[in-house]
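Read through the structure below, which is laid out as structure tokens, and then see the notes.
With one protein chain withheld, the remaining protein chains of the complex are depicted in position.
By written order: A and B. Residues from 1 in each chain.
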Amino acid sequence: MAPPEVVDGPLYDEIQRFYARQVQLLGDGDVDRWALTFHEDAVFEQEAPPDKVFAGAAPPVRRGRTAIAAAARGAVAERRAAGRVRRYHIGMLTVRRAADGSVHTRYDALLVQTPPGGRADVHLSTTGRDELVRHGDGWLVRHRVNSHDNAAGAPTGPRR
Amino acid sequence: MAPPEVVDGPLYDEIQRFYARQVQLLGDGDVDRWALTFHEDAVFEQEAPPDKVFAGAAPPVRRGRTAIAAAARGAVAERRAAGRVRRYHIGMLTVRRAADGSVHTRYDALLVQTPPGGRADVHLSTTGRDELVRHGDGWLVRHRVNSHDNAAGAPTGPRR
Partner (left out) sequence: MAPPEVVDGPLYDEIQRFYARQVQLLGDGDVDRWALTFHEDAVFEQEAPPDKVFAGAAPPVRRGRTAIAAAARGAVAERRAAGRVRRYHIGMLTVRRAADGSVHTRYDALLVQTPPGGRADVHLSTTGRDELVRHGDGWLVRHRVNSHDNAAGAPTGPRR
């Protein structure tokens, strides 16, 4: 069976490296540089259980790099105050190239959290769907939909 | 030290993408398309603690795509009834090309499960050993041995 994605190996590698760097920056709390991996007009949607979305600082949809950075900054400040370290493991990446040169990705992500002196555990499992656009010789996220596995909307049916 | 695997970069990428798509399909419960990633005469062996193998619907060895699909369909139905989402993270992939053109892989897999509205956790850690064969411009699994880390037979000794 032919893979449905139409993408060459070098592009796949490039996108893998894009995500590795992006999540390292977030794990390190370097929100300024992390935000620069998003397009200025990027949209970041979150599909999470209602209490997680509305109780937290982050609205379910953030529009624009500034709003995206603000939400991340809040989350980073909160976990730093608690001394927690958070890492993001992205895997199971598939990449499709669209006719307009953008690429559409899908991946699963594990968010792993460690309290100071304590044990790591998997805090959250999510699926991401991104549209990436070229910027110089790199990429920017133009649109992200991040579905938490504990949300009713988590993709568990046949793929759209 | 030279890596023991004899495989070019593009093939390695291709195999990575094969697994990413295969486990996405299973996580999404799209058993029909997942089953098509196995050869019609594929053999799927599971090395698990006795109670896991015999208590569950899946026999330790499933022969043929139809039997493999049936076992997966049972597992998917069970977790959907419980509202659980399951993701499979495959990593630490090594690939060897055999003289007959098939490839032999080994990888570790984490099965991460999330109850509705609840917290994700690592449900199972396994090691997979597959034989893959060409099919068109894609690949099919012809033989899989999946060893659960909690089974006595888990590979913890020097590699064969």
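As a working rule, a contact is a pair of C-beta atoms (placed from the backbone, for glycine too) under 8 Å apart; a residue touches a chain by one contact, two chains touch by 3 or more.
On a predicted model such as this, the values are computed, not experimentally measured, just so you know.
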(message) I need the residue numbers on chain B that touch the omitted chain, in ascending order.
(response) 1-5, 7, 9, 12-13, 49, 89, 91-95, 106-108, 110, 121-125, 127, 149-150, 152, 154-159
(message) Just checking the interface: what residues of chain A touch the absent partner chain?
(response) 9-10, 13-14, 16-21, 23-25, 27-30, 32-33, 36-37, 80, 85, 87-91, 110, 112, 114-122, 135-138, 140
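Criterion: only the chains that are shown with their structure count from here on.
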(message) Centroid of chain A to centroid of chain B, CA atoms only: how many Å?
(response) 25
